[in-house]
Each structure stands twice: as C-alpha cells, then as structure tokens.
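Presented below is the structure to which this report refers.
Complex shown without one protein chain; remaining protein chains in place.
Labels for the chains are A and B, by order of writing; each one numbers its residues from 1.
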Amino acid sequence: MGVGIEVKGLNAWYGKNLALKDIDMSVPANHVTAVIGPSGCGKSTYVRCLNRMHETIPEAHAEGDVKVGEIEIYGDGSDPVEVRRKIGMVFQKPNPFPTMSIYGNVAAGLRLNGVRNRKQTDELVERSLKLSALWEEVKDTLHKKSGASLSGGQQQRLCIARALAVEPDVLLMDEPASALDPISTSKIEELIFQLKQHYTVVIVTHNMQQAARVADLTGFFLMGSLIEYDKTEKIFTTPADKRTEDYITGRFG
Amino acid sequence: MPDPTRYRSAELSLWRKLANFGATTFAIGSAVLVLVPLLAIFVYLLIKGIGSVNLAFLTQTPKPVGEPGGGMANAIVGSGLILLIASGIGIPLGIGCGIYLAEYGRNRFGDFVRFTADVLNGVPSIVIGIVAYSLVVVRQKHFSAYSGGLALAIMMVPTVARATEEMLLMVPNSIREAALGLGIPKWRTTLSISLRTASAGVITGCMLAFARVAGETAPLLFTAFGNQYWNMNPNQPTAALPLQIFVYAISPFDEWHKQAWAGALILIVMIVFAVAAVRVVTSRGMLKGAS
Partner (left out) sequence: MNPTDPLASQKPIASVPSLAQTSAERKHAAGGSVLSRIRTKNPASSRIPDAIFRGVIALAAISVFFIVVLIVFELIDKSKLSLHEFGIGFFYGRDWDPVNGEFGALPFIYGTVLSSVLALILAVPLSVGVAVYITEMCPAALRAIISFLVELLAAIPSVIYGLWGIFVLAPLLREYVQPFLAKYFGWTGLFEGPQFGLGMLAAGIILAIMIVPIVASITREVLSAVPQNQREAVLALGATRWEMIRVGVLRNARIGIVGGVILGLGRALGETMAVTMVIGNRPEIAKSLFAPGYTMASVIANEFSEATGDLYLNALVEIGLALFIVTLIVNALARLLVWSITGGTARVNA
C-alpha cells in the first residue's frame, strides 16, 4: 500500500541562498507526518523537494538522498516526471482545471499517462472520488459541471481525487486547508485520517491544532533546519528543544 | 485496487518524450524562423540602400527618367511637412481624448469612447485615405499636403489617446488629491500636475504614433499624391518618402530601384530610433515626476 520516505542530507537552494540545511528525516509508511514551523522556515520547500517540484522554479535546485520506498528520486537516471506521478501533491489554494469537467479533472492525470480505456478510466475516477469523499456530491454532474464551479472545500477534495487517480505511493499536502472555511477544513482533516490507510501522507501546516489533530508524527522546522522530529504527542506536550517549545507556546511565529 | 502494471508506463514514456522534444524544437524553431525575415529585411536594406545614400540623395530632387543621380530631398521634406500637419491635428485631439478617458471617463460613456477609439484604430489605412479624399480633395478639386495630413492625423488619434489615458492612470491619485486639497482647480491639476507627471509616457505615445504614420503610404496615395518637384505649399500635391519609395519600387528603372532602397533605409532608421527610444523610456520607468 503506502511506502515510507527516507531523507538523508537534503539541501535545497534558491539561486545562491541555502534554504534547507542538511535535513535527515524518516517518514513511516501509512502514517500522517506533519511539518510545522514559522513562515519562511522551509517547510514548503522541504515538501516540494520530496516530489522534485522545487527544481521547477528557475534557479532553484536540491541535492541529497531521498528514498521513496526503494527508489532514489534524486538518483542518476531518475526521471522527475515519473517521480511526480508516484508522489502526489495537493496545493494550498485549490487549483482545479477550469476548462475541464469534474470527470475531466480527475481523469487528467490518467490521460496524460496513457490510460485510454474508457471503462478503466471510469472505474478509477469513481474510486478516486470515493476516496476523497466527493463521489456522493458530484456523481450526477460528473460531466456537466466544470471543475471550477464547485465550492472551495469541494474543489480541494477534487484536487485530492485528481492526485489520487494516478495511484501515487505518497500524498504531499501543502497547507491544504488554509484557504478553506472551518467546516471544509474539518472534512479535509477527516479525509486525511482515512487516507493514511492507503497512503503515506506528509502535510505542511501552520496550524498547530491541525497538526495535533491529524498527525502521528510532527517535524518542527526553523530557518531551514529540522529542529525536532518526534511523535506528535511528545512534540506538543514535552518538546525536547527550547526552540520547539517557544514556537508551540506562541512566543514567536 | 487496479493493477498498476496496466499503465505500461515505460513503453509510453518514449512517445511522450518524443512529443516533448518535438514541441520544444518547434517552439525554438518558430522563434528562429520568425526572426529570419527581420534579419533579412534589415540586412538587405543596409546592403542595397547604403550604396545610394549620399549627399546628392539627401539634397536633390528626382532627375527625369533615364538620367542618373538625383535624390529624394523633396520627399523627405515633404514627409516632414505632412507629418507636421498631422501631428498638429492628431496630437492635441488624441491627448484631449486621453485626458477625458482618464480623468472623466470611468463610466459607460467613457467605455463607449474607448471602444470607438479601438474601432478607429482598426480601420484600414486605405479607407481613411478615401475619407480624407472625399472630405478635402473633392471639395478643393486638387491634392494637397493638408488632406494627407488629415488622413494621418485621424490615424494618430487612437494611439495617442490610448497612451495618454494609460499614462495618466498611472499617476497616483494621492498627487491629484494633494493638489486639489491645496485649492488648485481641477483643470489646472490635470494640466500642470497630472499631465506633467505623465509627460514622459505621453511623449512616448506620441512618438510611437508618429513613427507609425511616418511609414504609411496608402492614405497618401490620393490625398498628398506625391510630387516630383520641391513643394513647400501645403495646399499643393506634396511628395512623401513612403510614396516615393512605392513609386520607384514598382517602376521598371534600375536607378530608381536603387533609390527606393536608399529611401527605405532612411525611413527604417528613423523608425527604429523612435521604437528604441520608446523602449528605453518605458523600461526606465516613466513617472520620475511622481517620486
């Protein structure tokens, strides 16, 4: 089902600026790992390095060992396109494709990867929408409504379905609920809880309560370094590092 | 859960990689292909024109057919005359329209005027020539620099108006409010303060419009009509550089062909200057007065 991620010595740059310093992290399979920290600490950068999206920014690059399951994603001969298919991503602001129907959105990744069989696509679309708890709400208007005509919370679940359709091993989520209202947020959190049965989830969040609710493990980032990484409960009740404690108790950030 | 091996992704990857490569090649190729004519035109202009651009060319009028030598001096000066008339009508009208659109025109009527200016911008230049002909030439029963100037003026108005409006809109409202707060009346604010601040951009717009109509031939074909001799009387048919180039180019005489290239070289140098100057002013940021 899910696979784990082993990160060793990951460094990332924007041009000449070193944004991530020597990150070591071990993300267990079928668990939810949260990444928290103040603005600019590198948490989004970190997660984007996990599916090689970081390097799509001009002048940005990353180096290090990142092993997803058995595959070295920064290894020689590793194709970023394949990496990104195997590792799904959901963004902060929902970004469905406005020119495609709901069905088209979910099927987009499948079409790109050459799945031509209509029946196969139908099955996968239905499965993905069920996994992201959107199926009941849209099953009658799959082809009629455009992706952009849904509410914010629904759009984000559509984006999750879209990411799941290509059957990734890992799901990365970059502040997936920060642009949503509280009810949609709680629906997403419920979803994440269920998704970890099938997938490994890494979620970036600036909302500490969210991390406490949803994640099994939490990593605290500060100024490009991983300060502390442990079971969520431990981080939030008895953090080992003073800086973690300062952040948790709201002394900065 | 569906079998992931159903994707056969390794096999398909080749086709996708090829498509990616093909598209990239096509895009780069397009860029190259588009720039080739540009290069070709400039190179030919230089090669074929530079030989014939000499003092005689710049100072003499055309010699009768068959005789070597002569120049386009009358056409260069004639163009100047026509453009002067055109600017005298087109620029004030355009700036006035632009001021209206920026300062008073944020409403339905303003939208309508804007739309009309766009329409005017799209009218083929030959049609404007027809109109200038029927308004002026028919009444006067002769060709003149005035009619040519009028045709070009009509073509300048939309460009100048658009540029003026855009530049005025860039002037921060706080400047206007400061002036009005000091008791300066609105009309004075608009002229001495807003327009002054936006002046670099407005002048740029005028230069752009000027450069555009300087190369226009079609509207002059039956308004200014052209003239083989010196003429400084705007009420008479007048030579113009693009007209002369046209007449010479389609003539059967080699000597005239050479002069056509020379005239074209001069025309393009002037225009490139104007366009480059516009770029320089635009990239430096136009509202130095505002800070």
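Quick note on the criterion: contacts are C-beta pairs under 8 Å (C-beta built on N, C-alpha and C of every residue); 3 or more make two chains touch, one makes a residue touch a chain.
For clarity, every value in this text was computed on a predicted model and none was experimentally measured.
Visitor: Check the options A:49, A:66 or A:163 and report the residue that touches the missing chain.
Guide: Going through A:49, A:66 or A:163 one by one, A:163 is the residue touching the chain not shown.
Visitor: Determine and list the chain B residues touching the chain excluded from the picture.
Guide: 16-17, 19-20, 22-24, 26-31, 33-35, 37-38, 40-41, 44-45, 48, 92-93, 95-97, 99-101, 103-105, 110, 112-113, 116-120, 122-128, 130-131, 133-135, 154, 157-158, 161-162, 166, 182-187, 190, 208, 211-212, 214-218, 221-222, 225, 242, 245-246, 249-250, 257, 260-261, 264, 267-268, 271-272, 275, 279
Visitor: Hey, which chain A residues sit against the chain that's not shown?
Guide: Those residues of chain A that touch the unshown chain are 51, 53, 56, 58, 81-86, 88-89, 91, 93, 95-99, 108-109, 112-113, 159, 162-163, 166.
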